[in-house]
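A protein chain is absent from this complex, but the other protein chains hold their places.
Letters A and B mark the chains as written, and numbering starts fresh at 1 in each.
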Amino acid sequence: MARKIRVLVAKAGLDGHDRGAKVVASAMRDGGFEVIYTGLHQTPEMIVQAAVQEDVDAVALSILSGAHMTLFPRVLQLMRESGIGDVLLTGGGIISKEDMASLKAQGVGELFGPGTPTGAILDYIRKWAQEHRGATMEPAR
Amino acid sequence: MKELLRGDARSLARAMSLVENGAPEAEALLDEVYGARPPSPRIGVTGPPGAGKSTLVAEYALLLRRGKRRVGIVAVDPTSPFTGGAILGDRVRMSELSTDPEVFIRSMATRGSLGGLAARTEELCELLNAWGSDVTLIETVGVGQSELDVAEAADTTVVVLTPESGDAIQSLKAGLMEIADVFVVNKSDHTGADQLVAAIRSSLALRPEGPWKPPIVRTVATRRQGIEELHAALESHRDHLSDPAVAAPLRREKTRARLKNAVREGLLDALWERRGLGALLDRAAEGVLAGTVSPYRAARELIERMTDDGERSHG
Partner (left out) sequence: MANAATADTFETLSGIPVKPLYTPADVAPGLDARLGKPGEYPFTRGLHPEMYRSRLWTMRQFAGFGSAADTNQRFHYLLAQGMAGLSTAFDMPTLMGYDADHAMSLGEVGREGVAISTLEDMEILFQGIPLDRVTTSMTINAPAIVLLAMYVAVAEKRGIPPEKLGGTVQADMLKEFIAQKEWICPPRPSVKICVDMIEWCAEHMPKWNSISISGYHIREAGATAVQELAFTIADGIGYVEECVKRGMDVDDFAQRLSFFWDVHNDFFEEIAKFRAGRRIWAALMRDRFHAKNPRSWHLRTHAQTAGVSLTAQQPLNNVARVAIQALAAVLGGTQSLHTNSMDETLGLPTEEAATVALRTQQVIAYETGVTSVVDPFAGSYFVEALTDRMEEEAMAYIRRIEEMGGIIQAVERGFPQKEIADSAYRFQRQVETEERIVVGVNRFGGDEEITIPVLKIDPDIERRQIERVKAVRAKRDAVAWERAMGALRDACMSDKNLMPFVLDAVRASATLGEISDVFREAYGVYRESAVF
C-alpha cells in the first residue's frame, strides 16, 4: 500500500536548541514525509502518547543537553508498554559513539550526530519503513 | 474494532491510518463504525493563519475536560504541493493535553485536497465518535476554500479573527463571513479589537436575517479569557440545532453534500484504477503539447471515453 511516512519529531527534556530539529523536520517535509512536530520541553509521556495517537512510523528525538541516556531508554520503555514497540526510535544530538552503541543495544535505532547530512537520516527512515512497515512512497497523481 | 469502541487509543490511531490511506479494509471498518454510537457534536474552527486557532482549541478542550467530557481533536495542516510532505505543528500549542488519555489529538495533512480539510477528515471524526468522543473539534488550515469544507463537516463553525485581521475584513472572503455560526475575536486585548467587533457586526447586519444570529465572543486564548463565553455560545447553537425544524433540512443538505463528495472522489479513483485514466491522461497531455489537439478537446474525448466505454461494454 503506497502511503506517506509519518514521523514524530520531538525535543525531549529541557533543551531548547531546536535549530537541528527544525532543519531535519523541514528536510523531511521536502522528502515527502508527514512530520508531526511536537515542539519543546516534551516529557517521555507526552512523546509516547502523541506517537500512539498519530500512528507514526518513527519517533525522532533531538537531545543536545546530555540527558539522552535517561530520556531515550525511558521513551523506549513507554513505547513498548503502550504497544508501539514496533515503531522506530531514532534521533540525534550531542551523543557520543559509545552512548549510541549502548542505546542501540537497548533497542534504539541509529542515532545521528552533528554534521550528519539530512539525506542520510531520511534514507535511513525510508529504508526502515519499507522493511518493517511495508511503506512505499505514494506515486504522484 | 472492538477495542476501538471500548476506547483504546492505539486501535483508533491504526483505524485512522487505514482510512486515511484508503486501505481495502477501510470501507468495511467505516460501515461498521457508522451508527455505532449516536453522533456527538462536531465543532469546526477556522480563520486566517496566526489567529490563534490551536491555542483556542486547546483551551476549549481543557474546559471540556474540566467538565469531564471526552474530547477528540483533528488538526489539519497543508501538504506541500511540490514535495507531498507536510509539517503538522498544531500539537505544539496543545502540550497540556498530551498526557490526558481522555483527549485524542490527530494531525492530518491535506494531501492534495484543495479545501482546508483533508479528504478523510469527516471519516476520522466518525472514528473519534465511535471511540467515545463527546465533542470533536476540527481545526482547519485557514486558507483556501477551507470555509466551505468545514461548514459541511461540522455542526457548528467557529470563525476566529484577530485585530490584526481587522483591515482585511473588507477583503475577507465572503464565504468566511457567511459560514460562521460563532465569531471569535481572539487576542482581543490588542488594539483594534473594538473596531473588529464593530466591523463584524455591521457586516452581519448587511446579511439577510436568518433563524440564527451568530454571536461575537471576545477571547484572549493565551490567558484563558473568554473561553467560558465561547462555551456558552457553542451550547446555545447546539440548542438551536436540536430544534427539529432547523436540524432536519440541515442534516439533509449535509448528507447529500457528503454523498456527492464521496461519489466524486470515488469516481475519480475508480477511473484511475479500473480504466487506466493515468496512462490515457499522459498520452493526451503529449497530444496537447505537440499541438495536435486542444486541451478542451482532449479533455472531452477522455470524458467520453470514460463514460461511453461502460455503456458499450454492457451492451
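Quick notes on this structure:
In this text, contacts are C-beta pairs under 8 Å (C-beta built on N, C-alpha and C of every residue); 3 or more make two chains touch, one makes a residue touch a chain.
Just so it is clear, the model here is predicted, and its values are computed rather than measured.
Contacts of the undisplayed chain with the visible chains, over the whole complex, involve A, B.
One of B:Asn21, B:Ser203 or B:Thr222 touches the chain omitted from the figure, and that residue is B:Thr222. Set against the missing chain, the residues B:Ser40, B:Ser54, B:Thr157 or B:Ser188 yield one that touches it, B:Ser54.
Listed residues B:Val33, B:Val71 or B:Ile87: the one in touch with the omitted chain is B:Ile87. With the whole complex as reference, residues 13-19, 22-23, 25-27, 37, 39-41, 43, 65-67, 69-71, 94, 96-97, 113-115, 117-119 of chain A touch the missing chain.
Not every partner is drawn; the one left out touches chain B at residues 50, 54-55, 87, 89, 92-93, 95, 164, 222-223.
Going forward, only the chains that are shown with their structure count from here on.
Inter-chain centre distance (chain A to chain B, centres taken as mean C-alpha positions): 29 Å. Those residues of chain B lying in contact with chain A across their complex are 9-10, 12-14, 16-17, 21, 23, 79-80, 83-89, 91-92, 95, 98-99, 101, 104-107, 109, 111-112, 272, 278. Only residues 1, 3-4, 25-26, 28-39, 41-43, 45-46, 49-50, 52-55, 82-84, 138, 140-141 of chain A touch chain B when the two sit together in their complex.
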